[in-house]
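Provided herewith is a single structure, encoded as structure tokens, for subsequent inquiry.
For this depiction, one protein chain was excluded, whereas all remaining protein chains were kept in their positions.
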Amino acid sequence: MSTTPSSNLPLPYGPPISLTQAKVIMAAAEREANAHQWPMAIAIVDSTGHLAMFQRIDQTQLGSMEVSVAKAMTAIRFRRPTKVFEDAIAAGGAGLRLATMPGVAALEGGVPIVVDGQVIGAIGVSGMLSSQDAQVAAAGLAALAG
Amino acid sequence: MSTTPSSNLPLPYGPPISLTQAKVIMAAAEREANAHQWPMAIAIVDSTGHLAMFQRIDQTQLGSMEVSVAKAMTAIRFRRPTKVFEDAIAAGGAGLRLATMPGVAALEGGVPIVVDGQVIGAIGVSGMLSSQDAQVAAAGLAALAG
Amino acid sequence: MSTTPSSNLPLPYGPPISLTQAKVIMAAAEREANAHQWPMAIAIVDSTGHLAMFQRIDQTQLGSMEVSVAKAMTAIRFRRPTKVFEDAIAAGGAGLRLATMPGVAALEGGVPIVVDGQVIGAIGVSGMLSSQDAQVAAAGLAALAG
Partner (left out) sequence: MSTTPSSNLPLPYGPPISLTQAKVIMAAAEREANAHQWPMAIAIVDSTGHLAMFQRIDQTQLGSMEVSVAKAMTAIRFRRPTKVFEDAIAAGGAGLRLATMPGVAALEGGVPIVVDGQVIGAIGVSGMLSSQDAQVAAAGLAALAG
């Protein structure tokens, strides 16, 4: 499983992630969050751009429900990690134009879910530092790959 | 556990449903849906009106993701089952004014979650006939009461 | 090709309609509209609920751009012709509750596109009487079936 295209052409969309697959990712992400006592919202969308599964740990900040979904949606809409957008904006200059692009939440923590070279969905995490959000997303993805 | 106020005063809002409680309800609702092979979306919101947990079974119709959340939100916003609104509209006359009320999805299948006389959240189900949606919501609530 | 499920369970979503398939449907629908000199907007969405193709004939009423897309989106979100919702509302009583359902444009002229028993997209037409809109949608579907 990889989230990095091997050529200039993007990875194709595959079938929508199944609920069974989403549960594996969600459980692993939740374990990682709980291991650090991080109150977080975790959203999984499928390859059609619709919500497949969602959980929020108790005492997650209210804004993170929407932000986690926005991160996952950004990752599936553009088939790339949201960190790509974050980095482009951080670089300044022309990168700042991405702040005007509809459907983009440019915060680390949204990552495509890739199986057999196809994008089947995306995960988005929000609630702590965006690097910590990304750590939880990565833990979720690793479970499906294992 | 009851969803019917015993007096004219509405039940008070209690603390937000915990993720542990939401998982019990979600698992029971999912079992009921799977027993009938019903592709459905199931949403649980907490007493603050924010999404707590969500799952959609494979091949659920795309519109049900939004509708399930709307039913749960209606139930928590007004602390009553969405069927109350459906019945009022079905009765016609002044009841039709409810169709103009913001934040109301007047379709059976959204029900408050009440524990110890307090509303801690609500469940919303969508995907099949609204009576079948309500059957799945009820199965979810029964698990918490048991 | 049929838009009517043969059992209580809905038809499954299939792969998204290809641009090649969409062009066949669009050309036939446009021919039908032009044969009557009907200024209309014609939208085709795919099985993921995203716009695949759109055309508006010169002098189409401005509101029909949005309405045609809404009809197509309704048909794909709920895997049924929009006329089902129109009829339910026309019947009155409890049917009126559908007017409160998010994501529903309850006007004839939106129809799922079904190939080999799978829903691959939907067409929505707007601009004239809704029965005329539906006639153009049907002409489009017939071309793919032929």
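So that you can tell them apart, the chains are marked A, B and C in the order they are listed, and the count of residues begins at 1 in each.
In this section, a residue touches a chain if its C-beta (ideal position, glycine included) is under 8 Å from a C-beta of that chain, and two chains touch if they have at least 3 such contacts.
Everything numeric in this text was worked out from a predicted model, so none of it was measured.
K.L.:
Would you indicate which residue among A:V104, A:I123 or A:A139 is in contact with the undisplayed chain?
P.N.:
A:V104
K.L.:
Which one touches the absent chain: A:G49, A:P81, A:G110 or A:G124?
P.N.:
Touches the omitted chain: A:G49.
K.L.:
Kindly state which of the options A:P12, A:G63 or A:G117 is in contact with the chain not pictured.
P.N.:
Checking each option in A:P12, A:G63 or A:G117, the one touching the absent chain turns out to be A:P12.
K.L.:
Just the residue numbers, please: which parts of chain C touch the chain that's not shown?
P.N.:
16, 18-19, 22, 48, 50-58, 62, 65
K.L.:
By the contact criterion defined above, which parts of chain A meet the unshown chain? Give residue numbers in ascending order.
P.N.:
Touch with the absent chain occurs at residues 9-10, 12-13, 48-49, 74, 76-79, 92-94, 96-104.
Note that in this section only the chains that are shown with their structure count from here on.
K.L.:
For chain A and chain C, what's the span in angstrom between their mean Cα positions?
P.N.:
Once rounded, the distance between the two centres reads 32 Å.
K.L.:
So the centre of each chain is just the mean of its C-alpha atoms; given that, what is the distance between chain A and chain B in Å?
P.N.:
Between these chains, centre-to-centre, one finds 27 Å.
K.L.:
Which positions in chain B touch two or more other chains at once?
P.N.:
Correct list: 62.
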